[in-house]
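Our next item is chain A:
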Amino acid sequence: MNFLNQTLLLLKKDLILEVRRRENLLTMFFFGTLLLFVFHFSFDLVPERVVEMAPGLLWLAFLFTGTLGLAQLFEAERGNHCLEALLLSPMDRGALFLAKTAFNFILMVLVEIVVIPLFWILFNLGSWDIIPHLFLVVLLGTIGFCVLGTLLSAVTLKARARELLLPLVLFPLMIPVILGTIRCMEAILRAGELGDALPWLRLLIGFDVIFLTVGILIFDWVIEV
Partner candidate 1 sequence: MAGISTASVKTKGYLGALALISVLLGLYWGLWHAPPDAYQGEVQRIMYLHIPSILTAYLSFFLVFIGSCLYLWKREKRDDILAYSAAEIGVLFTALTIIEGSVWGKPTWGVWWTWDARLTLTAILLLIFAGYLMLRSLTEDENRAASAAAVLGIIGFLDIPLIHMSVYWWRTLHQPPSILRPDKAPWDNVHPAMLTALGINFIGFVLLYFYLLSQRFRLGEINEEIKARLLSRNH
Partner candidate 2 sequence: MGAWGFVFLAYGIVWCAILIYWFTLKRRLRRAETELAQLRASQE
């Protein structure tokens, strides 16, 4: 079975499990929406300030929601020595990495599809034309988050206080993605197009490509029995 098929098979397994139990998706949805409300009460979001703060707030919401998903990422493999079984099988471990990354990515995108329009409505951000452009940038950022997050989720698998340790190691390394997406989103919100923010987009894409490659190559050593 070639690499791509392995990846798709593993991904399908996780998706089927998710469809049946829906626990990850629902908690992530709920948490993401809840954060929007908390933001409204925490920050005085008058219309003039919303546009400035919107990208940052959205990203905060996605970061925390995504971290929830990451913590649960390898839960399915915990019991019954599933992980050991997977590792003993002739599956390419890079495929496992890609499948897990894709799984978290799909979950996050589903949440984003709901949260972004919701954010738009709740905070009266104006015309809907730019949402697709915004969404594209968010997608690129989400890829970066999922790639690095899956790697670090696997790395911290056997650590104590894992729920605290994972964000602690992940967030500093995410800074290029955070800065990149927010700068791009700002530009889009202000001018409807990237303009000056184009270098940031390139940085974002570069980040995604680099760590996707690194992840696939290095995953052999990340997950060990």
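A quick word on the picks: all candidates are chains of the complex that A comes from, given by their letters.
We take it that a contact is a pair of C-beta atoms (placed from the backbone, for glycine too) under 8 Å apart; a residue touches a chain by one contact, two chains touch by 3 or more; residues count from 1.
In this text, all values refer to a predicted model and were calculated from it rather than measured experimentally.
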For chain A, the touching partner in this complex, picked from 1 or 2, is candidate 1
Chain A - residues contacting candidate 1, complex: 148, 151-152, 155-156, 158-161, 165, 168-169, 172-173, 175-176, 179-180, 183, 196, 199-200, 203, 206-207, 210-211, 214, 218, 221-222, 224
